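Below is the structure I would like to discuss, written out as structure tokens.
Partial complex: the chains shown occupy the same locations as in the complete assembly.
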Amino acid sequence: MSGRVKEFNAFRERMNSRILSTENRPIKRFFGVDKLTYEAGQLEAKTKEMLGLVASMVLRCDDCISYHIQQCKKEGVTDAELFDVFSVALTVGGSIVIPHLRRAVAFLDELNEKQEQ
Amino acid sequence: MSGRVKEFNAFRERMNSRILSTENRPIKRFFGVDKLTYEAGQLEAKTKEMLGLVASMVLRCDDCISYHIQQCKKEGVTDAELFDVFSVALTVGGSIVIPHLRRAVAFLDELNEKQEQ
């Protein structure tokens, strides 16, 4: 069931609009840098998204993990490749990453179900 | 000058031997998993080393950063590609990463000087 995926993306988009509607320049420019960071440069976008994913996992941010899993899938990362990313995060970050890994896999499964429909 | 590079690697190897000479099984097996994690799987070793590098940068561990920079170079990651990895770490991890970025670039420069000799 894709409820969590939809809800996550809706809240994300609504609040991003809300935040970018303020007059705060450093925050607006930070969002610009954030977007630029994942555009293809010396490394292709696919690799950068995997880098964003592993960074999000070791810093243990569920929303960031969900977002980068979606982006990885869009860039053609396979599920087996995603588990390789997960394994680096788990080894570097330790067992404290496991609850986030569980939720990451649950999110991935929901995402796959949604796409099959 | 390659003094810091040599000293870093010597201490690293000496203490790893010291640690693996103990009888503690979970620690020994953890070191085994750590090694296995970076071997080519679904992703090639080059990509995995970049994943290890970005994870080390956002968790802000200078020794881990130095180690993965060396491994990335061995796997053929170019300096320009390394800066793309650095940029993901900086954006995800924030300005708190900057002092580690400075030391990472200083280490990279020492490494390049050493190899030119």
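Which chain is which? They are A and B, in the order written, and residues in each are numbered from 1.
Keep in mind that, in the parts below, a residue touches a chain if its C-beta (ideal position, glycine included) is under 8 Å from a C-beta of that chain, and two chains touch if they have at least 3 such contacts.
What you see is a predicted model, and the numbers here were worked out from it, not measured in a lab.
Visitor: May I ask how many copies the whole complex comprises, since the file places only 2 of them?
Guide: 6
In this section, only the chains that are shown with their structure count from here on.
Visitor: Centroid of subunit A to centroid of subunit B, CA atoms only: how many Å?
Guide: 23
Visitor: Subunit B touches which residues of subunit A in the complex?
Guide: 33-34, 37-38, 41-43, 47-48, 50-52, 54-59, 64, 78, 80-81, 83-85, 87-89, 91-93
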